[in-house]
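Of the protein chains in this complex, one is absent; all others appear in place.
Take a look at chain A:
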Amino acid sequence: MATIQFDNLGHSYHPHPSKPEDYALRRLSQEWEDGKAYALLGPSGCGKSTLLNIISGLLVPSEGRVLFDGLDVTRCTPEERNIAQVFQFPVIYDTMTVYENLAFPLRNRKVPAADVDRRVRQVAEALDLTDDLKKRAQRLTPDAKQKISMGRGLVRSDVAAILFDEPLTVIDPHTKWILRRKLRQIHEEYRLTMIYVTHDQVEALTFADKVAVMYEGAMVQLGTPQELFENPEHTFVGYFIGSPGINLMPCTLGNDHALVDGIAIPLPDRAVPAVGGKFELGIRPEFLELTRSGSAGAIPVQVTGVDDLGTSKLATVRLGNHTLKARLSEDQEIPALDAAIRFPNRWTKLYRDSHLVG
């Protein structure tokens, strides 16, 4: 187990990067705690696999350092770092049995046979592979194969971290859910540092203690699922996390209010200088309140549609030229003619050039 530190880490596949766009991974300094489960979340091409390969040691970053427990491992091989990694597609050794597959990483490290046996049986038990131990790995189904890949990562008790590179891509939805729970359980039991790469927000949010959201090579926010939801530090986080994503409207700043298409939205107590950049106002559909016009601070809107989702209702309203979504409880009445919305101050976020400023 190890604390993982990034010190001014950056990577570019260009030989002489000059502008920020040249970087597959932009400058990053961070510390990841020992024994926590992290998720790297982002769309494809956002740099999450680059970061993962740098952590595992398959890729040497062009700039900065990686430290495990304060030790510089930037140029160390995966083996020297004592990392385990599970890949997107199951990697198994065809000619070996399941048992031999699981024992392989230990035997390569000259672990005594008795310990190998104990660990293999433990891991097989945790992954429901006990009945298959004597079978040839080649004959198993894709999800059993992926379980073996995971097992080979889990079997070493002394790993610094276990890395998962979209490991559930080839697994059918139901088994996916079971395996994810399994991983979660294993994490809680052994407190391993786990890093999980995915583009699926549900996977990331249910698996990880902390989620790092990546966008265009930059890590735009690292936080707990709750933090990402309640306080998105970047418009992309607001948009990517949550369904539907955050409501965003370009705005201009006035004194104690923001102007959206000439409509004033109160924004008390924000000490943001109204200079430079493009300002946007954001609020999650879950926090946007729908009331009747006339109540304090309410802004009249037109309700253009309501979707009943069974457990909640999703109202679509028009404010000026903008369409906003508001999530309402099942039993809330939706005013037909005199609808209005209110922006609770705490949940109304102001962004400048996509970054949270107030």
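We take it that contacts are C-beta pairs under 8 Å (C-beta built on N, C-alpha and C of every residue); 3 or more make two chains touch, one makes a residue touch a chain; residues count from 1.
FYI, contacts and distances are computed from a predicted model.
Participant: From the list "Formate-dependent nitrite reductase, membrane component NrfD", "Rubrerythrin", "Hydrogenase 4 subunit B" or "Sugar ABC transporter permease", give the UniProt name belonging to the chain omitted from this structure.
Facilitator: In UniProt, the chain excluded from the picture bears the name "Sugar ABC transporter permease".
Participant: Looking at the whole complex, which of A:Gly10, A:Pro61, A:Pro105 or A:Gly282 touches the chain that is not displayed?
Facilitator: A:Pro105
Participant: Of A:Thr50, A:Gln85, A:Thr175 or A:Thr348, which sits in contact with the chain we cannot see?
Facilitator: Residue touching the absent chain, from the options given: A:Gln85.
Participant: Which of these, A:Arg136, A:Lys182, A:His257 or A:Arg318, touches the one chain of the complex that we don't see?
Facilitator: Considering all chains, including the one not shown, the answer is A:Arg136.
Participant: To test your reading of the contact rule: which positions on chain A touch the chain that is missing from view?
Facilitator: 56, 58, 77-79, 83-85, 87-89, 91, 93-96, 104-105, 108-109, 135-136, 149, 152
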